[in-house]
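First the structure, in the form of structure tokens, and then the observations on it.
The complex appears here minus one protein chain, its other protein chains still in place.
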Amino acid sequence: MTKILYANDLTACFSLWRKEGMRVLGPVSKAKTSGFGEVQDAHELDLNLVLTARTLKELFFPRTEPMFSYSIGKQKIETGEFLPSENACIIFGARPCDAAGMAIDDELFNWDYRDEYWFRRRDRSVIITIACKESDDFCMCTSLGLAPDSAKGSDVLLRPLASGNGWRVEELTPKGGKALQPIASLLKEGSEAAAPTAEVPLLFDLEACTTWLADPENFESHFWKEISERCIGCGTCTYLCPTCHCFDIQDEGDTYEGIRRKNWDSCSFQLFTMHTSGHNPRATQSARWRQRIMHKFNYFSDKFSVNSCTGCGRCTRECPVDMGVRETLQAISTLQK
Amino acid sequence: MSIQEQYRSRAKELLREGTVKMVIGYGAGTTPLRRRPIFITSPDDADRLVLDAACRTNLAGYLLREGLLADQKSVAVFLTPDGVRTINILAAESQLATEQVIVLGFQIDGENARQLEGTRVADFSGIIAERKKKRKEQPSHEVARKLEQMTSVERFSFWEGEFSRCIKCYACRAACPMCWCRRCVVDNNQPQWVNTSSHTLGNLEWNLVRAFHLAGRCVECGNCSEACPVNIPLHLLNRRMTEEVLTAFDYYPGADEHQEPVLASFRKDDPETFIL
Amino acid sequence: MSEPFEPKIVAFVCTYCTYAGADLAGTSRLKYPPNVRIVRLPCTGRISPMFILKAFQKGADGVLVSGCHPGDCHFDHGNYHARRRWTAFNALLQFTGVPEERVKFSWISAAEGIKFAELIESITEEIRTAGPFEQYHKLIAETGSAASV
Partner (left out) sequence: MTDTIIAAQNNIYRPAVMKIAATRNEAPGVKTLRLEFQDTADQEKFAAAYRTGMFGLYGIYGEGESTFCVASPETRKDYIECTFRQSGRVTTALAAAEEGDRITFRGPYGNRFPIEEFHGKNLLFIAGGIALPPTRSVIWSCLDQREKFGKITIVYGARTVADLVYKQELDEWAEREDVELVLTVDPGGESPDWKHHVGFVPAILEEAAPAPGNCVAVLCGPPIMIKFTLASLKKLGFEEANVYTTLENRMKCGVGKCGRCNVGSVYVCKEGPVFTAEEVSAMPAADL
């Protein structure tokens, strides 16, 4: 016997959560794109999507975020800080790859210095993930050591019922358990079978890839130029990646008052690393693509013992020139063998 | 022989006899429906080339890759008539020399790719003149017509909604063969004219500046809209600009490589109905 | 009773004609509303569309761009170039919903002090009637609000 949440009860769940002062967010398709937005009613959710176009990370790390306001007086510099409130949020219907990505980003944002902007939002959010029963041509979680029903990063995991009218509920963390309390009355005991999870084919041998990448000999391999020759240097892959976390700090306003902001930035951009002197350590697009791959599969794991890729496949799915982590790792996997 | 076969053997020939050092074309992509730009330098690889109705990307921008044309050698590239116009504009803007470009011309008609006669960009001037005539007769886009009928408040709201999605990944800029500036105006910070943040205000500013900088230069290839990961209808802005320069100045970008850029030239009798 | 709305208008003018025209309006003691902030530039050819966007970014309710009549440009043809640019940019602004009354273009010579005063009077009145550029001001205000999600 296990707890079951029926789809019919979802809207009622949302009201119960809201009564507790929690906001409810979930995958929505709106205005020709899909991402996570606040919902009142279960019908607003788009739970049939294999994956939203935009990732979960923008809930914790918005693409532009005011950090401070400043106003410069004769005697004093006044600063106000924008920090997220601690109102709890229920994020309903994340995918396992996105949820895992958040756990990976936690490592970085907590590396010796704790980023309050990220963690205030993380701490107040409960991620309720739905295991995938479908995948598309670009999904590759299994190649990254995850699965369509991975628990990493989630507080509650829901497994779709074979009947299609609800989910089996698995509580994963105390935070998840707490979030389930207000809706306890709507969780029914049952033994209905879960639908089989999506079958995501193994596309490459990750270990072979990381071994190849770890070899300093390969850093200047001709491979990098060949694999990235068509890269146009836009930031799509990085902006739609659940684990890419690079940012810029920019002031908007004048010398009297304004706002200091944290904006997404991308290692694909030529100006990202350019020194004022004009020297650019990563001067070519292939160097920048190499940085992205190396960062995900070598540098990040060097620091935090985990690769910063969850196999969501968005980089390939959305690339204007059909590149992505998948092609690169498939090619490396072959090279290593 | 299918057009794909014809062009494969043409590419082989060009590479074998050393007429070109590279062929820029389309290859198979990650999924059966996808095509990707490929760069062929050896005749043996020419069989990787694919040409069919799924080949939509304007490849002309790749010619501006740093150093590619620096050695004065030629490059062949698969181009639609709009792609050829791109080359003309780039030449007019002194970004490349047309002598270094061999055109593998094609056109998509419905489900098929059709071969276009010609080797050099100048060979396509007839086709381009035809297109200009057709473009003049072409009604404006359905959505654009709806927009024209709205009040300005409604129009502003429409674009506010579209631009609010922009994540400032600059894929539109990177995908555009016309955006060749080494340092884009948004990346200049002394002064910072356009907000770099992707709040709606910054997005509006960026998209207006982008569309304006393409006025009279855009060939309507669709690379920008295709690249946009949040599906902003960028082509509507570009088309509006194209129509404006066409009606106001009878200007069709990329007619030939000697055409003066529309915003860098003038006629004393240019219309000025809106000036008080 | 709240204060009547006084629009903020930025005028980008060339120094040789329109600025001189404004000067003439002043020395002729012509009265016109004080809502216009004049930014003087060497030539209309130097007036980038970015200036217009910057004015709105800083909260302007309206913008005037003005220079020498065609044929009178101090640099011979700066205003001819400007005219083409305005044509395109004006079309773009209208297409994106910036109301026609918010951005005005004019030719005002050094001798046209009266035209300057009258034009300022009429555009100020027009924008006063239209009210603040609320749709734009809302976007400006949003940049200062904390991310909502």
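For clarity, chains are labelled A, B and C in written order, and residue numbers in each chain start from 1.
We adopt the following convention: a residue touches a chain if its C-beta (ideal position, glycine included) is under 8 Å from a C-beta of that chain, and two chains touch if they have at least 3 such contacts.
Computed from a prediction, not measured in an experiment: that's the story for all the values here.
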item: From A:43, A:275 or A:337, residue that would touch the chain that is not displayed; value: A:275
item: Identified contact with the non-displayed chain, of A:47, A:186 or A:246; value: A:246
item: Contact residue for the chain not shown (choose from A:20, A:41, A:81 or A:123); value: A:81
item: Missing-partner contacts on chain A, residue numbers; value: 23, 67-68, 70, 72, 77, 79-85, 87, 108-109, 111-117, 216, 219-220, 245-251, 253-256, 258, 260, 262, 265, 267, 272-277, 279, 281-282, 287, 291, 294-295, 298-299, 302-303
item: Where the missing chain touches chain B, by residue; value: 189-190, 192
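Here is the rule we use: only the chains that are shown with their structure count from here on.
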item: More contacts between chains, A-B or B-C; value: B-C
item: Chain centre separation in whole Å, for chain C relative to chain A (CA means); value: 45
item: Chain A-chain B separation of Cα centroids, rounded to whole Å; value: 33
item: Two or more partner chains touched - positions in chain A; value: 64, 252
item: Set of chain C residues in contact with two or more other chains; value: 143
item: Residue ranges of chain B touching chain A (in the complex, touch as defined); value: 29-31, 34-39, 57, 61-62, 66, 161-162, 165, 167-171, 173-175, 183, 187, 195-199, 202, 223, 226-227, 229-231
item: Of chain A, residues touching chain C in the complex; value: 25, 36-38, 58-59, 62, 64-66, 69, 82-84, 252, 259
item: Chain B to chain C touching residues, read off their complex; value: 144, 147, 150, 152-160, 185, 193-195, 197, 199-202, 204-205, 208-209, 211-212, 215-216, 237, 240-241, 244-245, 248-249, 262-268, 270-272, 274-276
